Each structure stands twice: as structure tokens, then as C-alpha cells.
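My structure is below; once you've seen it, I'll send some questions.
Only one protein chain is missing from this complex, and each of the others stays in its spot.
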Amino acid sequence: MELRLVLGGPQGAGLETSMTVLARALARLGYGVLADREYFSNIKGRHSYVHMTVSWERIPRSLDYPVHALLAMDAETVLTHFEDIADDAVLLYDAGAEGVTLTQIPSMEDCLKRRLRERLRELGVGEAVGDVVRYLRGRGVRAAGIDYREVLAGVAREHGLLPSQASRYLSAILVAGFVAAYGISEEAVEEAFRERFRGREELVKHNMAVVRAAAPKIREAVGVRELPEPRLGLEEVVVASGNDAVAMGKLVAGLSYQAYYPITPAADESLLLERYEDSAVDGEWVGAVVLQTEDEISAISSVIGAALTGARAATATSGPGFSLMVEALSWAGHNEVPVVITYYQRGGPSTGLPTRGSQSDLMFAVHAGHGEFPRIVISSGDHEEALEDAVWAFNLAERYQLPVIHLLDKFLANSLKTFPIPDTGALSIDRGEVVEGGEGYKRFDLSHTISPRAFIGGGAVMWYTGDEHDEAGHICEDPVNRVRMYDKRMAKLGLIEEGVPTNRKLTYYGDPSPDVLLVGWGSVKGPALDVVEELMAGGFSAAYLHLRMLHPLPAEAVRQYVSEAGVVVAVEHSYEVQVADLIALRAGVRIVNRVAKYTGRPIYRGELLRAVLRFVKGYTGKEVLTYGA
Amino acid sequence: MELRLVLGGPQGAGLETSMTVLARALARLGYGVLADREYFSNIKGRHSYVHMTVSWERIPRSLDYPVHALLAMDAETVLTHFEDIADDAVLLYDAGAEGVTLTQIPSMEDCLKRRLRERLRELGVGEAVGDVVRYLRGRGVRAAGIDYREVLAGVAREHGLLPSQASRYLSAILVAGFVAAYGISEEAVEEAFRERFRGREELVKHNMAVVRAAAPKIREAVGVRELPEPRLGLEEVVVASGNDAVAMGKLVAGLSYQAYYPITPAADESLLLERYEDSAVDGEWVGAVVLQTEDEISAISSVIGAALTGARAATATSGPGFSLMVEALSWAGHNEVPVVITYYQRGGPSTGLPTRGSQSDLMFAVHAGHGEFPRIVISSGDHEEALEDAVWAFNLAERYQLPVIHLLDKFLANSLKTFPIPDTGALSIDRGEVVEGGEGYKRFDLSHTISPRAFIGGGAVMWYTGDEHDEAGHICEDPVNRVRMYDKRMAKLGLIEEGVPTNRKLTYYGDPSPDVLLVGWGSVKGPALDVVEELMAGGFSAAYLHLRMLHPLPAEAVRQYVSEAGVVVAVEHSYEVQVADLIALRAGVRIVNRVAKYTGRPIYRGELLRAVLRFVKGYTGKEVLTYGA
Amino acid sequence: MARDPMAYRTPVWQDWCPGCGNYGIVAAVYRAFAELGLDPGRTVIVSGIGCSGKLPHFVAVNGVHTLHGRAIAFATGIKVANPELTVIVHGGDGDLLGIGMAHFVALGRRNLDITVVLHNNRVYGLTKGQASPTLPRGGMSKGMEKPNIQDPVDPVAVALASGYTFVARSYAFNGLHLKEVLKRAIQHRGAALVEVLQPCATYDKVHTPAYYRERVRDVEKEGWDPIVHSPEEAFEKRLKAVSTALATEDRIPIGVFYQDTHTPTLEDRIAARIGAYQATPPAKKRVDEGGRPLISKERFRELFRDFIIKTR
Partner (left out) sequence: MARDPMAYRTPVWQDWCPGCGNYGIVAAVYRAFAELGLDPGRTVIVSGIGCSGKLPHFVAVNGVHTLHGRAIAFATGIKVANPELTVIVHGGDGDLLGIGMAHFVALGRRNLDITVVLHNNRVYGLTKGQASPTLPRGGMSKGMEKPNIQDPVDPVAVALASGYTFVARSYAFNGLHLKEVLKRAIQHRGAALVEVLQPCATYDKVHTPAYYRERVRDVEKEGWDPIVHSPEEAFEKRLKAVSTALATEDRIPIGVFYQDTHTPTLEDRIAARIGAYQATPPAKKRVDEGGRPLISKERFRELFRDFIIKTR
């Protein structure tokens, strides 16, 4: 049903190109693809890898080990991942690096080196790449040792390139490995290269020359096992990262101003928006002004300013940046300003693991900011949801006149996925109650819980202040006015509870009164659904409760689902499994079974299944997942 | 048992002097005093008042209405507070302002004006001060209408002052009012003036001249009702504000570096520390370097820096400033740095009611910062606790190597109180495990949950980083190291749960299995204790559970107390009554009965009692308190 | 075009202290606005936090009273989203030169068409008189426990180093001069700084009206020409403007020190990137068509074609 593989090599050596080219070629051939990118906080040289699932039956939702192919650019990849592969897997490696030992890899972190050294000793295997390859061959792995330098030198000679120029095509050897081992059409790959290097035909030519030079040798070494024909039945697909999907969603929503300060893993969203700045459809501008500000405080502040003039305005950031936005968030909540903050979680605390994933900012997002004010926190479980929710976020923000935090994570942000073209025409745009204003307009008219909004610049005159205000927006410290204004603001939470359908706030998958209920949000969705499916296939009654609005939480519905299930397990990429705390807080039910993962790596299907089975067998408490390099 | 009074007048006209002088004079005479100061976010001109309880039996813990005396500097005070006074109260007002009507008071906010206008119409009373005084006289109030200008002119003539100079002594008329009506010794007052204006004898002289000129006239108008002899039996007392108490506590703790950015209601703490910068006892420096930084980000960052060198370092702020400190808080948590943040809550959200009180930042303080890391949040219920807890905060910070948030509020910060001299010699100083370090020192040595701490500058070499680190403090993204370091940090919460005695984390007052249990923290303590006392005096079985460590919460003990009580009522100066949410989250019990006050004014004894009695009679849900101008 | 200055006054009570320089500033604002005939619905005052920050409530144009130090950042979003608006920032010296310094400099780098009016009273007024970044070292306000240990920073020098294309100083109680400088600043296309010397009647007993009255000198009257006549001249002119603006113990220059009309504004730069910007800035962009996105599925396919793959 699926093929799993890892492509690895030093950061900055073209791995992303290999990933994109393979994903697009596979998409063209009709396969479903999901690819996670793991990398250090480093520009060049540290170990980086792509973990990909290719499916001929559906769009993949999760990743798993062992993989069926390991395509290694360098010695570090072989040594780091040699235990991640299946017994009959394909291994592509550089024959010229066979002699490289652990000691000779400066980019590898010491603790991993120590661990590997110990493990190899345990296995009785030497520390050189060659030793490990021999060991793997012994286990049944089909290894192709290709002399990368030779391949590149050949191409260089053929095309009149300098060796240094040819080395830029190293990553094409990995593409060749895949093409060769699985009998992929070279045409599809060439087209993918062409799309990647639009207008730079010589790059396409050289990359393809490398593919054509390496492929026969690899085929010879490992043989060809053709991938089954795809049965997904899609005629066209989007191939995009989570960052891309959100940017697309924002443009669909009508975003017209985005301010940002660069930060991993959010910045790529803004770069894409910048690329589309000047776009039009049918002669009408559909882009957004994108401003790189001096810091995140300025980003959110300017977004608030833009929103006051009627622009659909947003920013995108991750933990450190969001921390700096907290003061202004409180201003926006107080002043009932519709702004959207796209918040990509990464490994904390502090700088933490800045290029790794996590879901550890839930309670912070829900409680950030001094004083009490309404906000909405929503989250998305995959690319399709993310795109759709990017539109929803603005609708909620404008309907309820408040800040909306769209809580995502690095797993989603940086993973590439194939998915159907969204039916954006069916989405709705809700701007809430907007008026012209005019003489005597009162921005905070107390006769409405949500006072009709006029835009600055639309003709009416209005005031805003961070101080408690009267209906006109002027400072007012009167205790009676205070209570009325405070109540007015807080009453929105009730309106949201009533006004937004429960089935938009959560999705329930599986058996109605299941023996096992998984509860999660965001990137837990994929592995959780796959595990539920496997459990059901194994005869268990199982379900997954997927939360999309985390604040205000649809507490009553959650309470009901949780209380009707047998074993309930909360799953999260964090230490505390905060969603269970949030449910205790709002719904008054305590979920004691928790699956936590906080290595910064995604939850894999297999490890989640194993953990859940332990709970099914009666274990209660916390399970910590740790798989992955 | 107690006398309650309000002194009112325009901000900047000397009200603080009247308060201090009266409080100190009364303290000298052996009375217990508690005085709350209410003022606008304004430097001069807006209405400001002091609400004071004077007791001859004990140190007062709470405030209440109606008051027994209203001493008014201006028309606005009379009109604002005329319904706050008891039927036989003393009213001192300016006879020269009798003709002033509502309309003629530009400083009064419109909504109050509208409300008063309506109320006066209802009562059939005119809108001039004279009308209101007549009405009050009719109710039995003993009003003294003194022509303030005449009094001051007389003193000016006598002492050769210009009228503009004499007007600076307006506030002394209020002092005269009190002195006259309650037969207070003029000597005690003179001494208090002398302490207030140390070395500026002419100010003492002129103030006393005003007192002596006005007192006989007031006495004549209202008669004298002598205060009962005090029975507190204290030989000496401290008279200080909450800001002062915390500053004292910090110096007792050995604070040596405080960085701050001015903000209400925290700044006065730092100013006091600045005054004591150069202090020594027995030739040894006991002050602290106080640095006013360019913003709060710099304040907390520099405090962290100072702490790394071994200094006991702290900052003080309120909501907007704390919001800006959140990013660095996460760094401190991650790097296990002992820092103390004194967090004075004020009315939010955003700028909110910047000079008013609140307790609405509890959940924010507990959850602030991206990623997961241990912190401690403590709070104090009164001046004595605040002083003691300021020491405790450093001990906790250094023992557990983490940031400690000392959560206070404006009510405490700005209220003046008499209290016994603390036995500071009995307090302990705990610096945690400190080592010299030396060759091969590892700051994050994994063989301890709390690695022994060496100071930068002590000889050892060490590294800190916001990224996940190895034992030496260098960046490390390895997943196995990640889990070990993460677990090490988070394990501190367990150590705190075990290591700090429960009776230090909470105090339980009253009947063991009460029919009514109030639950609260911080400034709720005073009114709650007084209400419990009244309930018990009324034959009810009642108790108050006072929380001093809010995170990590002593969940088990709280659960037990709550489950053993009949009616449980959570009380807080906020909308949500967040302490009940926190208890739901940590202890798994949901307190539905909540008393909320969010006007920015303190909870008064009487209104709290009435609310609690409603719960006793079977009401469940939320009660919102609103008393106070 | 000109209007009645008092039409710009709101009924909100002005709760500054008697004698405060802010009264002079707000009066000049009324008159400048009136003479420029600014449309209240198309004008926005954005302020920070402080005594100065209250100003928008007293002026009958749109008012956005923001956060301490962040007025420029809020204003940036307002102006970029709707460049038709006249946007004026009022902030304190603490606000703009301390906590907000990063934004103050960034505005210069952008040359966005905003006028920044800096109320320089040398103290943190609203928090009761602590030293601000313009108080001289050794100075001591009435709110301080000890003399200042930090050196002052000169906003004119920083603005010139940051790229502001209009830089001026005036004095709160020289109403005519201030009004004229405000008008010129507002009319200037680009980032404009007007530093206003503003006596704080309550906390600063040194920099009083008497102090300033004796010392201020209008350099333009003395012959200084602030205009950058050609782009090449800009660097030299900036340096000369710094020396011209230098305040000493007995001479405080006021006037416009620098005006450069050759540098494109941020709006120009954005317009060069985005064809539709001038006609349809973000505030006016159409977002929906009958409650549906403009980007239908068909248009999505077209717009994001680079991301879409037709399968074989």
C-alpha cells in the first residue's frame, strides 16, 4: 500500500531539490506523497533528511519506520539511519565513502557518535561505512555502492563543467536511486526538474545527465521492483508544503496586508506571499502587501493598524516571536480588532530546537496576554485543513472582532504533500457587521455585544485606546462603564460557543462508543487516524476526536465524547500533553492516559499504535515516544 | 471596633500627605490602620481618594462601607461619595464650594455625571454641593462647612505667604477635620508632619498652622467623638505600603541588582530600593544596584545576566511590562536561572485601568512563555506576607534554579498599613547548591536533577544557550539528549511538590469541615478572613483557604480541603475567577460558585459577606461585586 | 479648505497639569489642522502611552492611542494599508527614544509618509517623573531619588542617522513656530520628525518655559537652509544639519534642519512592486464576491499553477 523512504545528506547540498523533484514526479504519475523534512538550525553541513511516504492507494497521512529505501548522500546518513531500514530495503550510498568512519564525521553530534559507537560494538560491526553496509547486506538489504565522484566527473567531462560545478548535482544521484530502484519514468522526473528550475534549462540538463549516468549502475546493483499502479484516481493535485497551503488560504481569504519578522518555521509562508504580491485574477489584485518589519512587536502592531483601516491583515511567527506579540495581542483583544496570527509551533522552551516540531504552546496561546479578553484559537490537522482554516480564521476574526490565533506546527509547515485542489469557490467570506459610520458613530456602541465596525478612513471618526474606554473609544475609568464594557467583550465567548457549529470545531472519526478513543489536535491527526484504522482493522472499536477550535473549547461535546468512550488517550507533541489539561480545565474531565513526544521529531504510526495498545491492555499514565533521528 | 473614612480631592493636591500623616499619627497613638488609595491614570486634577480603616482592637485587614467620615477637599468628592457615608457620619466640605454643581466639575467623567444627575433627581435633591449637604444633614450627617479659602488666607496672612503658596496646604484641612472630629492629639500629627517633611521645618509649621486654624471651627460644627483607647498592645509598628514592604523584603533577602522600567503600580518599589542603594549595616553594604533600563525586555534580560554572575537579581513590573518579559522568561526557565519577577497586577486588558487593581493575570503568569519549563508562582495576601515572600522568592529561585514570579496587585502595592516589625532574623536564606566549578565543570550535569551551580566570574568556564543544550551548555539537537534535558528540567516541579511543605504553600483558616469554604489568594485574604470571622460569629461553620503557591499548586491538599467543605466559593478580583479554573486544571475539582469583582476597586467586606450569604442560601453560579467609586 | 481650529477640539476634558507644555502642542495641532483643512475622517493621530499619549482624545480626528513605544509600528500598518490617510504620531521622549527606539529608527529607513511629533519633556511624565532618554546626565527631576546616570540622546541626530527626510525642532509655547513647522512636516512626503521642547510643569523644574524662552533660536531666521537641493548634497547636508541643531547650555536651535524630497517614500517603493497599490491599497482591496472568495476553484488553479500537477 505504501513505500517509505529516507533521503539524507548535509544541509545545503540539494536535498530539498531531490525531495521536490521526487514528490512532483510521483504526483504526476498519480501517487500520493507525504514528505517530512528534518534539519538542524544550520545553513550548511549538518545532517538533514527527508522522510517520505509514497502511496498508490491514497494520500498518505502519516510516516513510519522502517523505511524501504535509504538514499544517502554521505557517510553520516548511512551511519545515522542504518537501523531505520527494513531487512530487504534498498540502500544507496557513496562507494567513495566506504572508508569513512564515525570519527571522521565532524558534523555529527558527540552524543550520537557515542551512542552509535556503542551500538556498533554491540552488533560487532566496525565503525566505517563499509562495515555497516556489509552488516546490512548480511541482513538482506540491497545496497548500491556508487562512486559519486566518478559519476559526477563523468558528467562534468561530458558537459564541460568544472568539478566544483558538477558537485552541485550530487543530489540528483538520490533521484537516480529512486528512479532506478522503482522503475520510475525518467520523463516525469525531467519534467519535475524543469518545473523546479524554470527557465534554467542547463540545470535540468545537467541534473538529468547525472540521473541517467547513475541510474543504470544502481539498477544493476539492486534490481528494479516496480511500484504498483496508483489507484488514487485524482486528475490533478496540489503539491505544497504547509507554509504554502496557509499562504494560499490567506490569499483566498482576501488577505491584503501581512507583516512578518523572519523566523523558522514561519518565514517561508511570508516569502510565498511576497512572490504573489502583485498577482491578479481577471485584472483584479488578489495579492497582499508584505512588509518585513524590524521585529515581531512591530509586525503585530502594524497588522493591528492595518486591520483598523479595514484590511484583512495577518502575521506569521513561531514561539519566540509570539512571545513578543503578547502585549499587542492584549491591545487587539481589548479594542476588538480582527487580526490573524499564524503561529507555527517549534521545539521550545526559548530558542529550543528551532527547526524541529512541537505542540507545546497550546496553553500559552490560550492564556497569553495580561488581563482578560476574548480570543479564538484554532488549529489544523493537515494541509487541506490548514488552507481552509486560514480562510476561517479571518471570518472568525471579523465576525467576532477579535484576534484569532491559528496554531500550527513545524511538522505541517515544512512537510510536502499532495492533495486535491480545494474547492475554494465553496468557502464563504464573512466580514462580520461592517458599517460606514458617519456622524456620531460609536465604535463600542453598547447596544450590541458586537458593535458594528467602521473602518478608519471610511469617513467616520473614531477612537481606540488600550485604556478602558467608553462607547466612543475615549478613556473611561468609571466602574459602571467598566463592567458593561468588560461584560460586552467577554460575552463574545458565549456567542462563539453558540454561533459556530460544533462539527466545525471538532471532527469525530470512528466508532460512536469506542473502546479506545484518541484525542488530539493539529499534526496528531494523521498518525491518529491511521492508528484508529489499524485498530479497527484489528477488530477493535476505536475512534479519534480531532479538535479544531481549542479556545473557546466546545466543552460540552468533548465531555460527552470522552465520557462515552472506554479507554481515552490524549496524544500530543509535548511533555505535558496540554490538550488533556485544557479539557480538564474547560470540560471538567481528566484524561490520565497521555501519549507524549517531545524529541522534536514527528509521531510515527507504529510507535503510536504500540503505545495505544499498551493502554488498551490496561496500562494507565503517560507514554513517552522517542523514535527518530 | 473600627472607624472608616474617606478623604478625597483632586490628584496632586496633597492627599497622599494627608493619608501618610494621619496614618502615622494614628500609628503613634497605637491604632491599627489600613488605607487604600484610589486614583486615576493622571498626574493632576482627576478625582482621587483614600479609603481608610482605623481600628482600636487589631490591625485592620479589610475595608468597608459606609464610612463614618468623609473629608472632602473639593466639590467632586462630596458629589461622588455622598452615598458612601453612614447616617451619623462626619462630613467636612468646603463652604466656598457650596454653589458648585455637577455641571461645573470638568474633571468628573460623563457617565458618572449622568448617573449622579439621575440619582439626585430620584432623591429630589439639587445638583449643587449645598443641596447635597442639606440632604445629608437631613439624614443625620454632621456636616462641617468650612470656607477653605478663608482658612488658608488667614494662615497666609499670619505667616506672610502668597495665596498660591498657601494653597499648597489645602490637604492639611482634611487632617484638621480628622483631628477635630475624633479628638486626636495635635502633637502626634505634628510629629507625623515632621517625619514627612524631614528637615523642611517651615512646611511643618505651615501645615500645622492650617490644622490649628481649621480644627476649632470643625470641632464646633460636628462636635468631638473621641476614638476609643487602642488595645493592640504593639510597642512599635512599621507603616508602609505594599511596594515598600516588598522592597524591604528584597533587601532582607540580599538583593544586589534590580533592573526596572517605570510602570504603575510597580515603580515605587524600585524607587525605594534606589533610596537605599548605598545603605550599609555594620559597615557592610546591604543595598542593591538599581538600574532604570530602556524597556522591560532589557530589565529582565539584564536581571538574568546579573543572576548568572551570582547576584540575587530581580525586577518589578505589572501586566504590560510582564508581557514583554515573556520571551526572556522562557530563556531563564530553559537555562535554569534563578530570577525573581515581582508582578503587580493592575486592571487589564492592555493598558486597561492602569492605576486600579486586579487579579486577572493568574493564568497568564502560570502559562506565560513558549515551550514547557518549570517556574514557580507565589503570591502574598498582605504586607507581612509580601515582605516574607520577597525573601522566599529568592530562596525558591536559587534552590530550584528557576524563575519565580511573585504575583501581587495594586491593592497591596498602594495601600498603607501598620504592621509589627517582622522578625527577619528568623527567616532563612537558601542559596541552593552552589559550587566553585573549576576544570571540566558542567553547568547542566545530568547526574543531578538540579545541577550544582557555579557563577560566571567565579573561575569556572561555562556556556548557556537558548537552544537545547548538552551538559556543558552547548547546542545539541540530539533526540536522546533532548529527552534527558527536558525531563531533568520538568522534574523540578515534582521536587517542589515534595520539597516545600504544604503549609508554606497554603494557609487554612477556620473550621476543619466547614459549611462554607472561601478559596482565594492575594488581596482576597483580608476581606475573606473578616467575612469568615463574621460568619462564624453568626453561628456558621466557615473557613478560608488561602493559596500562596499557585504553581506548582499543592493540588492534593486543595482537593482535600475543597471536597471536605459544604459550599465552596472561589473569590477573586477578576471576571473569570481564574483560581477556580486553575484548581479544576490541577486538582480536578470544579468550583462553580465564584465571586468576581472587576471594577478595579477592592472587594469590600460587606459586599463579600452578602454574596457569600447568597451562596449559603443555596444560590450557585457567579456573583459579581461592584461597590465603590 | 481652511477650517475653524476649534472644530478640531473634542469635548473630552484635557487632564494635563496646569502649565503643561502639552496644552501648547495641542493648540498648535488644532491650528495646523485647520489651516491645512484636514478632513477628520481621513486623518489619524496615533499615540503612545504617557501624558503625551492622551492627545488623540482631545482632537476630533481619528485617534489610535496604542502601546508604550509602539505608536510608529501601529501607524505604519495604518499608513501602508491606506496611504490616502494623513497619519501623525504623537509620542513621548521615553516612548519614542527608549522603549520604541527600534521603531523610531526603522521609520527613517522606510521613509514612510508619517509625521512624528516627539513631546520632549525630559521625563516620564505619566509614571511620575523618572528620567527619560533626553534628561542630561546628572539631571534630576522631582520624581527621582538620585541624579540621572545615563547620558541623553539627541532625537535630531538619531533621526538624521536613520534616514528621516524631514527633521525639525520647535517649542511647545512658541505656538506660531510650532504650528508652521507642523504644517510643513505634515505636508512633507516622507518620514518627518518634529521634536517639540515641552516643559513638564510638575516634574521638571529646570527646563521651564523661562528656560526655553531665553534660549530658543530660530536657525532658519538666522539663515539656515534645510533643503536638500540635489541627492548628492544629502550626506553633507545631514552632517551640517546635526551641527546646526546642536543644543548647548545657552542656545537651543529650533526650526527645520533638514528636508529631502528626493528619496522615494515607502509608498512609492511598494507601488513600484505592486501595480494595483496606488488605486487599491490594502484597506480597499475587494475581499469577496457575494460572500465567496474572489479566488474560486478555477482561479485557484490558474493562480497557483506552479503548485498544481496534472496526473498522467
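Quick notes on this structure:
So that you can tell them apart, the chains are marked A, B and C in the order they are listed, and the count of residues begins at 1 in each.
Quick note on the criterion: a contact is a pair of C-beta atoms (placed from the backbone, for glycine too) under 8 Å apart; a residue touches a chain by one contact, two chains touch by 3 or more.
It should be emphasised that the depicted structure is a prediction, and the values quoted were computed from it without experimental measurement.
Within the whole complex, touches from the chain that is not shown fall on A, B, C. For the chain missing from the display, the contacting residue among B:H474, B:R504, B:R590 or B:K622 is B:H474, taking the whole complex into account. From the set C:I252, C:L266 or C:V287, the residue in touch with the chain omitted from the display is C:L266, counting the whole complex. Considering the whole complex, the residue from A:D74, A:E195 or A:E277 that touches the absent chain is A:E277. Among B:L234, B:V435 or B:A555, the one in contact with the hidden chain is B:L234. Listed for chain B, the residues touching the missing chain in the whole complex are 24, 27-30, 188, 195, 230, 234-240, 244, 248, 251-254, 256-257, 259, 276-282, 284-289, 291, 293-295, 297-298, 301-313, 327-328, 331, 391, 418, 421-431, 455-467, 473-475.
Although one chain is not drawn, its touching partners on chain C can still be listed: residues 97-102, 105-106, 108-111, 133, 137, 146, 149-154, 157-158, 160-163, 235, 239, 242-243, 246, 263, 266, 269-270, 273. Contacts to the hidden chain, counted on chain A, fall at residues 12, 40-46, 106-107, 261-264, 267, 271, 274-275, 277, 292, 294-296, 320, 350-351.
Convention: only the chains that are shown with their structure count from here on.
Our note on geometry: chain A versus chain B, Cα centroid distance of 45 Å, whole angstroms.
Within chain A, the positions touching two or more other chains are listed as 327, 331, 465-467, 475. The set of chain C residues touching two or more other chains comprises 49, 67.
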